[in-house]
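Notes for the one structure printed next.
Missing here: one protein chain of the complex. Every other protein chain is in place.
Up next, chain A:
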Amino acid sequence: MADDRNSAVHLSAEVFAMSLGDDSEREDFELGSDGVEEDVEDDSDDEELMVTLGFVQAVEEPWKMARQHFPCKIGGTPAWLDPINIPEGDNTQCGICDNPLGFLMQVYAPIGIDDVGYREEVFHRSLFLFVCPNMACLQQDQHHQLKKSPERPCRSVKVFRSQLPRTNRFYDYDPPSRDSSPATEAVPVCTWCGAWKATSVCGGCKQARYCSRVHQLAHWRGGHDSFCRVVQAELASNKQESELKFVQNPENSTTDAVRTMVQGVITRVTDTLLKSGIANAISDKIWPEVELIVGEEEDSMPSDAINTSRNPQQLLQDYEIRRENNGEEFTATDMEDVEESSREQQNWAAFQARLAGAPDQVLRYCRAQGAKPLWPSLEGQPKQSDITPCFNCGGPRIFEFQLLPQLLYFLQVQNETDNDSLDWATIAVYSCAASCNKSDSTCEGYVEEFAWVQLAVS
């Protein structure tokens, strides 16, 4: 009985059927391969863990980008979860060039009951990712992310996490309705970037606020210089007059029209900030705002993943037909030593194959014990010791999500300039496993997390 089964197995192996061996590897009997060949495709870990994907979609309903709706978005201005205790000072700046960081994306990522680090009091949870738009800083950052000795290495990529309990002073207990506005006001943010807390005010008009000198200069050159004087004059003369006065005087109509327009703009800007929960930014350097949609990863490979080539099945059939008609064209000895690609290439091919199911994905989220990011290249991967422990509580960090280079395509990052445009292979974000609070007493505030950047190997 047993013999029959064994011989059946051998026979079937010869007729192109798969044998059901297990994965223990000893000697490698394969001809022509270089050393022990590991199957780069066998990612048994990742097969079991469910990965959630993020896709880019144009903003269809702008009200959803407000902070009381807990958005997941890319670009634009950050919808701070905790609107009062926004990061400030050094945290807002690139560690290398000291310019304020640009807001790249944010995710609303609560922790489920079955997940690592679940606690009753952590209901809302968001992560915010900031990147310095200067590519030179990103390249320098590669050295800094390896350093572990200083308390906080100076990075050009920073991630902040914020969490709140369900009953908090900023938001209602229940899910908000469409027209709702946030319960409390936000701290005023910089008029230029709309991201960071405004620490200084324009000396001229006292209306525009800035987070840093850099942005004040940028706004001044970007149009505020002409506006500022008009606003100054308007405010000086407007002490007794009512707000929106429309004078039908032909000689003064233009100046009055400008005044009312300016006044209207100022009041509108401050109103939207307070009432809707969305901050506006004037800068044109910020990334375009898009929404981040959640999707599931499909397991199966698409059947027609290849463009101009015919179906593998068709090719196989052609091959079989040729074999039947003409006999075997190439023998095994002919093909031996035709080398397979290097391990780096194989890893890249496996990476692309994994993306093939959803080629427009930009984010991969998997926060679970043993989750690993999908690395595009073999070199530049962090070791376990490279992932620093949490700055706040000292506990270990686990992988949470990673950004893929397709995002650069959707953001229409200008590619033309030589080394100036942002380019990365992946950015992997590691967060505190326990999802600790900023301080013992309250949940509020932002904790800085760790981002590992892998640059594209050229």
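In this section, a residue touches a chain if its C-beta (ideal position, glycine included) is under 8 Å from a C-beta of that chain, and two chains touch if they have at least 3 such contacts; residues count from 1.
Convention: contacts and distances are computed from a predicted model.
Per its UniProt record, the hidden chain corresponds to "Small ribosomal subunit protein uS5" from the list "Small ribosomal subunit protein uS5", "Serine/threonine-protein phosphatase 2A 55 kDa regulatory subunit B", "Presenilin" or "General transcription factor IIH subunit 2". By the touch rule set out above, chain A reaches the unshown chain at residues 9, 13-14, 16, 18-33, 37, 39, 41, 52, 54-55, 64, 68-72, 107-115, 123, 125-126, 174-178, 293-296, 298, 301-302, 304-310, 312-313, 315-316, 318-319, 328-330, 332-341, 345, 348-349, 352-353, 355, 357-360, 363, 365, 367, 376, 401, 404-406, 408-410, 413-421, 423, 456, 458.
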